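I have a structure I would like to understand better, so I am pasting it below and will then ask my questions one at a time.
One protein chain is absent from this view; the other protein chains keep their places.
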Amino acid sequence: MTQTEPQAPVAALPATTEEWLARAAEVAAVLAETAVERDRPGREPYDEVALLKGSGLPALLVPAAYGGGGQTVATALEAVRVVARADASVGQLLGYSYVNQTKLWFNGSEEQRDRWLTPTAEQRWLWGGAVNPLDDGVTLERAAGGFTAHGRRTFTTGFSVADANILSARRSDTGAAVQAVLGPDRDRITLGGDWDNLGMRLSASGSVTFDGTFVAERDLLATGDGSVGAGPSPRQTLLTPEIQTMFAHLYLGITEGALETAAAYTRETTRPWVLSGLQSAAEDPYILQTYGRLVARAKSVAALAAQVAAQLDGAIAAGDALTREQRGALAAEVAALKVVATELALDTTTRVFEVTGARATANRVGLDRFWRNARTHTLHDPVAWKEREVGAHFLTGVLAPPTLYT
Amino acid sequence: MTQTEPQAPVAALPATTEEWLARAAEVAAVLAETAVERDRPGREPYDEVALLKGSGLPALLVPAAYGGGGQTVATALEAVRVVARADASVGQLLGYSYVNQTKLWFNGSEEQRDRWLTPTAEQRWLWGGAVNPLDDGVTLERAAGGFTAHGRRTFTTGFSVADANILSARRSDTGAAVQAVLGPDRDRITLGGDWDNLGMRLSASGSVTFDGTFVAERDLLATGDGSVGAGPSPRQTLLTPEIQTMFAHLYLGITEGALETAAAYTRETTRPWVLSGLQSAAEDPYILQTYGRLVARAKSVAALAAQVAAQLDGAIAAGDALTREQRGALAAEVAALKVVATELALDTTTRVFEVTGARATANRVGLDRFWRNARTHTLHDPVAWKEREVGAHFLTGVLAPPTLYT
Amino acid sequence: MTQTEPQAPVAALPATTEEWLARAAEVAAVLAETAVERDRPGREPYDEVALLKGSGLPALLVPAAYGGGGQTVATALEAVRVVARADASVGQLLGYSYVNQTKLWFNGSEEQRDRWLTPTAEQRWLWGGAVNPLDDGVTLERAAGGFTAHGRRTFTTGFSVADANILSARRSDTGAAVQAVLGPDRDRITLGGDWDNLGMRLSASGSVTFDGTFVAERDLLATGDGSVGAGPSPRQTLLTPEIQTMFAHLYLGITEGALETAAAYTRETTRPWVLSGLQSAAEDPYILQTYGRLVARAKSVAALAAQVAAQLDGAIAAGDALTREQRGALAAEVAALKVVATELALDTTTRVFEVTGARATANRVGLDRFWRNARTHTLHDPVAWKEREVGAHFLTGVLAPPTLYT
Partner (left out) sequence: MTQTEPQAPVAALPATTEEWLARAAEVAAVLAETAVERDRPGREPYDEVALLKGSGLPALLVPAAYGGGGQTVATALEAVRVVARADASVGQLLGYSYVNQTKLWFNGSEEQRDRWLTPTAEQRWLWGGAVNPLDDGVTLERAAGGFTAHGRRTFTTGFSVADANILSARRSDTGAAVQAVLGPDRDRITLGGDWDNLGMRLSASGSVTFDGTFVAERDLLATGDGSVGAGPSPRQTLLTPEIQTMFAHLYLGITEGALETAAAYTRETTRPWVLSGLQSAAEDPYILQTYGRLVARAKSVAALAAQVAAQLDGAIAAGDALTREQRGALAAEVAALKVVATELALDTTTRVFEVTGARATANRVGLDRFWRNARTHTLHDPVAWKEREVGAHFLTGVLAPPTLYT
């Protein structure tokens, strides 16, 4: 990846699922070459976004009717996993882009989809968000033709580099929590540039301050089913399962990236243990066993991820026919996936050092980025409470109420 | 299950995959009622075999051309898993029956398949085996029309109650290790009745002594591809991956049975911890979390099991087109499944007591049978060496050579 | 141990701590010879109690002033650990005997100690108890000179075979929960003989029914410090830490017994894995590593056990000078010990099969008794809540209130 040339070549959109995933692998290969050197400085990921847009990946999920790739969410998440193997931050940007777009599927009107998905496909827009349910800091004040946004959102993902964003806020007139689309011509915005955390350093997750940013009335998204006083329909609450499934794909990508990077190091660089009497690290019984354990678990989590993603596709396809019970059962599967993917990523990214050896702790090797990425993002919401959610559903059949975390 | 009435009613064979699995669930439901009381005495499982035969399950895998259910191995293993939830010994009998039959697919001639699979479908034969690669105790001496078998096989599964069996032995004339089919009219056999182990107590795994048992020449199975000096073709070595996949389905069934049995106990019997201040054990945060962890891991192993079983079906369908590389890659997937299924079953069957409480250790509850079954069978071959096999394949791409364990 | 001769030879009491522990080792050696065969039938442990009494071990803890061994609780628990290596049920009987005796130290009067400890030393009385805080089933009715006890206690340890017992009950006149000593001449008692659980099968833990059993007024133990309305002083609440420390010593003994038994089996019987190319199981890298992991953890738990037992001795020696803070800090150490000892015992007793192999699942080997003993007793009170107790003390300094579990 050329750091000095922000504009990556623009490729035509792939046609088949296989071609889309091959495209993701190409992007991953480019990212992998510079992943270590780009990671520590943690700059705003302009180059990375240019690379994504050039590849067409941001258009993968846009329905064909709007000019997009027309792929399913399962394929989108598979692309996220492939990219995350090389660079989890960019995987996160891509994953949030897909998820934020699908707000329009679940909560948008036909007209809103027309307005926003068409340029998304054509110009390969990256989508971001300033949505944080724990942070009640943004309000919408009434203004001509809509509202003005005021306040600060502590964490965002992709907002600074995205073309379109989802904004959550509280209306000062009605007190209602609402969400809206914010397009590229956003004004009166200050980017904090204050994301300096362990991992996911290129994920553009800093704060954003709104000082009168205009939000058009027509860009407000539906939150209920339209009837007075109604909560959302099951179909309208699919975003959280989708987000959490995307997270698991990130963690899986991180795990697989760590294993592949470690294996190359073991093969090429690790020396056999001096007291072992062996000629090669690749013959060490404990190194082989540790790889085997980690790989076996990764395969099982990957199999569950594929299964859950297919269930998610099915739930999305069901549309208004989706029942509360089906949505709740899906959420329990998603939560189970999150639990095992979290455990897998944390354990693998620590253990890979045991199969590479002491010299792999040199910062130029950069093997720690996998742990840092996993450790940072898996704290998004506490896994212990996800375990409880899975257990409660299994034991009593209770469905977790739809929230921004369940 | 009526202990006093050995002859269970004979049902017609199901038609669809769903019906076959429903049939397995019916059998499981019958077995579950008496699982605890049948377990400890550990008698020869005549009643259980009658139940299986009555249900038609032993014919599930026989190709439709021979009058059988014509289902795939994946469906057969799913049936094993369902039965094993209620009674792992009976699941083992059924699983070995399927696997032993498929010797004829991989190593039998067309004529042998005709002779043996037709009655298997018609009379719902259970298949067993006296095959132990670690035990060189049976020899075949030349006799008119074939051979006579002499010697002792320490462990068998199902031999004592099966209609047909696979026998492994060494020919005294050529020194070659061979396998043969032994039908129902076997003679000069002494059953040891000496299987008294922790678990899998109804699996009919005792010793067998052969004192001149006749083995017809035409019942010898092929071990190579027919060319002089050739080893087996990839297709001819699929039995071990199939067996090991079956094992994983057993372990999964044991795990799921333990979780379901424990959950019923927690809901109905477990009292909330006296110092917790809670009204119900089903509200205990630690009980919920423990269930969640175990269930999430079980889901991921189940997803991998389904995936591997489908790959196995694909490899079987490929027939002679199967390459050594494909066979080796499949074996690595199977080994990975074995690794995670073993860990899952051992951990789950110990932990279920923590979500049921001290009173669940009463022998009348019988919750320990899951651990005993898992602990006993998972020692079939050492999981550490399986982990190594997975690791070696991942790290260096090496294919494990086909053996009776890999 | 001679099953047909209930009366074991009576040895003189040892003089030094080393001699006491050597005596415990002698008892363990006798028990080990028949541990497997005595375990499954689970008879009332009359022979085992005779052996204990003959050895003098029940007098170890009685102060020298009363004619006993005058050893500390730390030494008593070490003796429990040594005996539990061979037979955890007998270790449990001995451990409960020590603990129940010390009720007199913490809650007895000088006169009560005189009356009960003198024959305990002289006749090597075993002490038991019918004390269950979760079971409010026994009441004391006023009678001439004391009370009559009525009701049923579900679980006891040692009651059926003990010479003296602690009884907990509720006074019907005042409603107060009280405890009393019940000597050998107890009347109107029905033993349930209904302890048939997974493990600790010889621990005489069945139910007891009282149908007017006389309890003398002078045998009631103090529960408060004597001042009106006062709760117990810190010194008076040391029984629970002592009990829980004893539990940890039991679990440590079970762990060490499992490791020693397994190691003998590995050395003498286990065959090297057929695909390993090794000549001996004792060279298998995974068997060696598994032993190493388990042994290393056992050493760390043993070190903590020794440290906590010494702290307990110190707290007992402090007497009325013991503060609430010191008692609370001790309880947190004890809880930590319980946590790690539980995890250790459960993991070790399952894993030992992996270093012994499939044939070690034969019931005649009896290697499962360690798991059954550990799994049964570690459920006494839920370890998750102990973990919470340790965490709360560490995080906030909160002292767990003295209860029968903390």
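Think of it as A, B and C in the order they're written, each chain with its own count starting at 1.
Note that a contact is a pair of C-beta atoms (placed from the backbone, for glycine too) under 8 Å apart; a residue touches a chain by one contact, two chains touch by 3 or more.
Being a predicted model, the structure only gives us computed values, none of them experimental.
For the chain left out of this panel, the touching residue among A:139, A:223, A:326 or A:350 is A:350. Across C:13, C:117 or C:287, the residue that sits in touch with the chain not pictured is C:287. Residue A:196 is the one among A:110, A:196 or A:320 that touches the chain not shown. When the full complex is taken into account, the listed residue touching the unshown chain is B:289, out of B:100, B:240 or B:289. Listed here are the subunit A residues that touch the chain not shown: 133-134, 196-199, 271, 273-276, 286, 290, 346, 350, 353-354, 357-358, 360-364, 368, 371-372, 375-376, 379-385, 388, 403, 405-406. Take subunit B: the residues that touch the chain left off the picture are 285-286, 289. If you put the missing chain back, the residues of subunit C touching it would be 259, 263, 266-267, 282, 285, 287-293, 295-297, 299-301, 303-304, 306-307, 333, 335-337, 339-340, 384, 386-392, 394-396.
The rule is simple: only the chains that are shown with their structure count from here on.
Per the C-alpha superposition, subunit B sits rotated 180 degrees relative to subunit C, a value rounded to a multiple of 5.
Mean C-alpha positions place subunit B and subunit C at a centre distance of 42 Å.
For this pair, subunit A with subunit C, the centres built from the Cα atoms lie 53 Å apart.
The residues of subunit B that reach two or more other chains are 290, 384, 388, listed in rising order.
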